[in-house]
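One structure is given below, represented as structure tokens, and several questions about it will come after.
Only one protein chain is missing; all other protein chains are in place.
Up next is chain A:
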Amino acid sequence: MKTTPSASSLMSRENLYFLVLAALLLLVFPVLLDAFRLNLVGKYLTYAFVAVGLVLCWGKGGILSLGQGVFFGLGGYCMAMFLKLEASSPEATASQSTPGIPDFMDWNQVTELPWFWQPFHSFSFTLIAVVMVPVILAFIIGVAMFKRRVGGVYFAIITQAIAAILTILIIGQQGFTGGANGITDLRTLMGWDIRSNEAKTVLYFVTSGLLLACVLLARHVLGSKLGRILVAMRDQEDRVRFSGYDVASFKVFVFCLAAALSGIGGALFTLQVGFMSPSFVGIVPSIEMVIFCAVGGRHSLLGAVYGALLVNAAKTGFSESFPELWLYAMGALFIAVVLAFPNGIAGLYQRYLMPLEKRMLGGLGKAANTPPTAAARRMEETP
């Protein structure tokens, strides 16, 4: 801190922030919160996966996807299908007219397990599917759109339409998907009861650990050449293209990465909450996910995590005590984040708290004085 050059002092600062987050997730929350609250935080953290993905593709890559709920939902549904099959063993479903298939299929006169359910008997297949199903869909959308240079607003609207399509499809095909109720009554994962408090605590730690790993991965991606190309693309796409880079492939990659993160988040969500339904897939949740990211700061990975935590905590708190006010508060938040602090909490922090912190720590080191303010200024200027 005392004599380090500016760049590495910034790096260590970033590491420090990361460690603060890790300590918060792995030590502070588990100590302070009871099992129920901890499970809630775990649920919020699954949205943080999506928000981190959105920082990559929206904040850094300039691709606003309004269909992240689709990927979240696909990941979640893959996991839910595995758990549901495990819960519907022939013994457990003996009272049905056709034992051995999930209960909602029985109610809807589906007598045979559909073909796309078959592979979900295997846990390893499920784990792969949680990531790969969203990635494949993202790849198809990405290639179709980016190779033809569709971006910005049009991309947002089309991803939104895809979210609408998937929701209608899931609700319409009740016999295969559980319809509007979703896939419920999930009990065990490989024989391990996921409904117990211990299991939920373990799952919380798994979620936190995976989230931290994903943040590190995302940071690595952003720190690499790829990350710099992404930002360059966001700011001046044509120049990057004219410099000989295949802009579309970079976009496809980052979109797929964001989809993979969302899928993982969805699967962890299913595990912790114990069900999956179309209400996490459609347009409304997808846009809410964007707002988690925007509130935290669309340019900051850690900001996105805090954004997901804070907005969801506020949502729970508000809708518990003033259900009427919640939509007003949420709406006002959307407008405020766009008009007043477009860089979210991270931007506010950089602008107001960091200089203060600087002044207080000012006596400690001269080197730490200038670069962060420059960084803060850069944050301000980014569109």
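Throughout what follows, a residue touches a chain if its C-beta (ideal position, glycine included) is under 8 Å from a C-beta of that chain, and two chains touch if they have at least 3 such contacts; residues count from 1.
To be clear about the criterion, contacts and distances are computed from a predicted model.
Only one of "NADH-quinone oxidoreductase subunit M", "Lipid-transfer protein", "Branched-chain amino acid ABC transporter,permease protein" or "CO/xanthine dehydrogenase FAD-binding subunit" fits the UniProt record of the hidden chain, and that name is "Branched-chain amino acid ABC transporter,permease protein".
Although one chain is not drawn, the whole complex shows that of A:Leu16, A:Leu32, A:Ile128 or A:Leu169 it is A:Leu169 that touches it. Screening A:Ala92, A:Leu127, A:Ile158 or A:Ala314 against the full complex identifies A:Ile158 as the residue touching the chain left out.
If you put the missing chain back, the residues of chain A touching it would be 64, 66, 141, 144-145, 148-150, 152-154, 156-158, 160-162, 164-165, 168-169, 171-172, 283-284, 287, 290-291, 294, 324, 327-328, 330-335, 337-339, 342, 383.
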